[in-house]
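With one protein chain removed, the remaining protein chains of the complex are shown where they sit.
Moving on to chain A:
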């Protein structure tokens, strides 16, 4: 649930001072919500406990609403720095379409509704886990780490890594090795994904005074961090293939995608800023794009294996 996005929030055309529903929806960071919905869906579907389709849909909906609530609280708190960055200056609060109080009220209300509804739809543990996720993103990441340490995106990225585990808990009521590996995959994927973006939009963070790694340690250190994380990321990503939720489709996908991601990160790590500027950060933009495919394809492969398993086309799998 990082702020990573190439796209700024679209202007809705609402008259100044008169927000419409799209402005409130934009507060929920719909692009980030797609990641939350998808990873939570995967966590819920691959869990070994069957869930009624309606309960599953409602659970995913309220996990998404909880993610959106955390986004609204983030926009309320960060309105000052959002106004200084080109990528975020058109968001509802810094642009003046929605007042900070409205963003806070919406974030708190949706937090309460989503936690209670997820608890009622699935189980109390999932509701409490979602509450912790919202707290982690809104308080630990947004209010504390983001402006304090260049490791902000590393620790804050955990908030975006919780949804697949929340989906798993919604289905099973407990945790095991598989959701931990799903969490670690998204957790270790977030920094190189975000730093690849920060390499070609770094001036924005410098203007806003956010201690992004590219600002505090420079692009060369950031490039080394990217390759280190890409290599470590491959460990949980490939370990998933050895658990009962893995399968042949996931194994092949994970091998190919991790090899491609490490290769892309290696290329980025070997480049200097001068070389990158000469070709308009082509490799960095390519790695950022690849990181999006990496997560969606890898988690999509888990869904395919789960479908094959439920259709009886896949024998028992897993060594861990």
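Here, a residue touches a chain if its C-beta (ideal position, glycine included) is under 8 Å from a C-beta of that chain, and two chains touch if they have at least 3 such contacts; residues count from 1.
Here is the rule we go by: contacts and distances are computed from a predicted model.
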Original post:
Missing chain's UniProt protein name, "Energy-coupling factor transporter transmembrane protein EcfT", "Succinate dehydrogenase", "ATP-binding cassette domain-containing protein" or "Cytochrome C oxidase assembly protein"?
Top reply: "Cytochrome C oxidase assembly protein"
**OP:** Identify the residue among A:52, A:86 or A:289 that touches the chain left out of the display.
**Re:** A:52
Original post:
Residue-wise, where is chain A in contact with the chain that is not depicted?
Top reply: 18-21, 52, 54-55, 58, 61, 117, 120-121
